[in-house]
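Moving on, here comes chain A:
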Amino acid sequence: MEFGIKQILYLLLTLFIVLNYGLILQGIMPKIAARVGRRYGIRWYQPYLDLIKNHAKRSKITHGVMYYLGPVFRLTGGIGLLLFLPVIYGSPVFGNLSFAGDLTLVLFFQFFGVLGMALGAGESGHPHSAIGVSRGLSQVTALELPLTLGVISIAMQYHTLNISDIVAAQQGGVMNWTIVTNPFAGAALMLTFLGSMGRAPFDVVMAPQEIPIGPPTEYHSGFLGVLQLNRAIFPVAKLILFMNLLYGGATSWPELFIKTFFIYLWSVFVGVAFPRFRVDQSVRWFLGVPLLFGIIAILLI
Partner candidate 1 sequence: MAQYLTLEFIAMLTGFILIIIGLWGMITQKNLIKLVIGFSLFDTGLNIVIVSMAYVKNSTAPIIDKAVDVSQAASKIADPVPQALVLTSIVIGLGVTALMLAYVLRMYREKKSLDINSYTDLRW
Partner candidate 2 sequence: MIKKGLLLILLVGFVAVISGLLINFTGSNELNPLASYYAEKGPTEVGAANLVTAVVITYRGFDTLGEVTILFIAAAIVGFFLKTMNADTNRPLRLRKTSEILETASTLLVPTIFMLGAYIFVNGHLTPGGGFQGGAVIATGVMMIILARPASQFNHKLISVLESISGIGFVVMGVLGLVLASGFLNNAFLPLGKLGSLLSAGAIPIIYVFIGIKVGSELTSILDSLKENQNEI
Partner candidate 3 sequence: MVNPIHIVSIALGVAFALGFLGKREKLALGIVYTALAVMLAISASWLSHFWGNVTEPIQIFTGGFKPPFAINLQMGLAESVFTLLINTAGLLGAIYLANELLKAGKNMMIVFLVLVLGLNVMVMTRDLFNLFVFMEIQSIAIAGLVILNPDRKSIPAGFKYVIATGLISSLLLLGTVFIYYFGGTLNIDFISQESLLYVKGGSVAIFLVLLSIVLELKPFPANGWALDVYEGAHPGIGALISAASATAGVFVLDKLMVFGNFTFFNAISIIGAITFLGSNLLGIKQDNTRRLLGYSSVGQIGLIMTIIGLKPYLGENTKFIALAILLSHYLAKAGLFWLAGMVNADKLKDWGAIRGHRIYLFLMGTFIFTLVGFPPFPSFFGKWQLVMQLANNHHFWLLAIILIGSFFEGVYLFRWLGYAIKWDEVEQNYPKIKLNQFIPTVIFAVLAYALGFYFGELSGYKSTFIYMAAAFIAFLYIFDFLPVFVKNTLAIGAMALYYFANQDTFHGLTSIFFIIFVIGGIITLLAGYTFKGKRTGFYPLVMMMFAGLIGLLEAKTTLEFFFAWELMTAGSYFLIIRGKKSMEHALSYILFSVGGAYLILSGFGIAQIGHTGMGLDVLKDVHYYAPIAFTLMAIGFMTKLASIGLHIWLPGAHAEAEADVSPMVSAILLKAGILGLVMLFLSMGPQKLFGIDVLYVLSWVGVLTALMGNMMAAFQEDAKRLLAYSSIGVLGYALFGLTMMSHLGWLASLSIVVTHFMFKSLLFLAIGGVVMRTKTKYMYQMGGLIKQMPFSFVSVLIGIIVIAGLPPLTGFGGKWLMFNAIMENGWYFQAGIAFFAGVISFLYCFRLIHTIFLGQPKDELRNVKEAPFWMLVPQYIIITILLVLSALPNSMLKPIGQILLNYFPDGALVWHGQLAIGPYGYWNGKLILAIVTIIFLAVFAWLYIINRKAQKVKQFNIVYAAERPFRPETTHFAYNFYAPYQKALGFLVAPGITNFWDAVSDGAHAIADKIRSIYNGNGQTYLAHILGFTVIVYILMNGGF
C-alpha cells in the first residue's frame, strides 16, 4: 500500500489518542486500587502533572551514551509495538503499520524496548537497576512459555499469524471471541498478562513502594518523562494486543476503550487481592497453572 503524509498523520493521531488514554488510565487505576485499600488515592490527572514536571526539571545529568539512549529504546519499543498492531479493526486509518509484520513480530518486538532500557539502566551503574533488570528478565522468560503455547494454540485455531485475520475471525458476537471458543488458551494468556503488566503479585521488579528500585532508578527529569510517555503507551499497546487476540478486537475507539479498560481492570483486581511474589516464586508459578492451561490449549486444538 502506498505510504504518504496522510498515513503519518493517522499514525500521529493514533499515538495522540492512545497517549492520553494511557495517561488517564494511569491516573484512574491507582485511584481504584487506593479506594479498595480505603485510601483516597491520587487525582486522576496526576500523571499529566508528573509528565509536565519531569519535562520542566532543570537539573539533568547523564552517565553515558547507553544511559542516554535507554529511554529512547524504551519508547521506540512502545510506539513500535503500538504501530505494528491493527488498532481499530477494519479501519484503514487505524490499521497503522500492521502490514510490516505479523504476530511473531509483535511478540518479539516487545523485548526491543525492554532490552534497550535494561542497557541504559545498566550503564547508570546503580546496583538496584541491575537487580531490577535481573528480576524482570527472569519473570518475562518464565511467562513466555505459557504465552507461546497459548498464542500457538490461537494461531492454529485460526490458521494464521496475521492479527487482522485473527480479529476478523472473531467478529459477529461474543460467542466467536477466542476467550469463549478457546478458553484454555485464553486463560493461559490472561494469566501471563498479569505478569506482563508488572502489578502485584508480580511487581517486585519495580517495587514501587520501597526505596526506588528497578530499571528506572537512576532516571530523572527528561529521561523519566520519556519513560512516562512509554508507560502510558506501552500498556495500552499490550491491552490492544490481548483484545485483538482474545476479545474480538475493536471496531471503534469507544469499544476499544471499554474492552481495554476491563482487561486492565483484571490485572488491577488481582493486584489488590493478592500479595507480592518473590521472583523465584513467580517463576515457578508461571510454570505451574498457566503452563498447564497452555498445554491443555494445545492438546485441545
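In the analysis below, a contact is a pair of C-beta atoms (placed from the backbone, for glycine too) under 8 Å apart; a residue touches a chain by one contact, two chains touch by 3 or more; residues count from 1.
A word on the picks: all candidates are chains of the complex that A comes from, given by their letters.
These figures come from a predicted structure and were not determined experimentally.
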Interface partner of chain A in the complex, by touch - 1, 2 or 3 = 3
Would you tell me which residues of chain A are touching candidate 3 in their complex?
-> 55, 60-66, 68-69, 71-73, 75-76, 79-80, 83, 97, 99-105, 108-109, 111-112, 115, 118-119, 122-127, 130-131, 133-135, 137-138, 140-142, 144-145, 148-149, 152-153, 155-156, 159-162, 211-212, 217-218, 221-223, 225-226, 278-281, 283-284, 287, 294-295, 298, 301
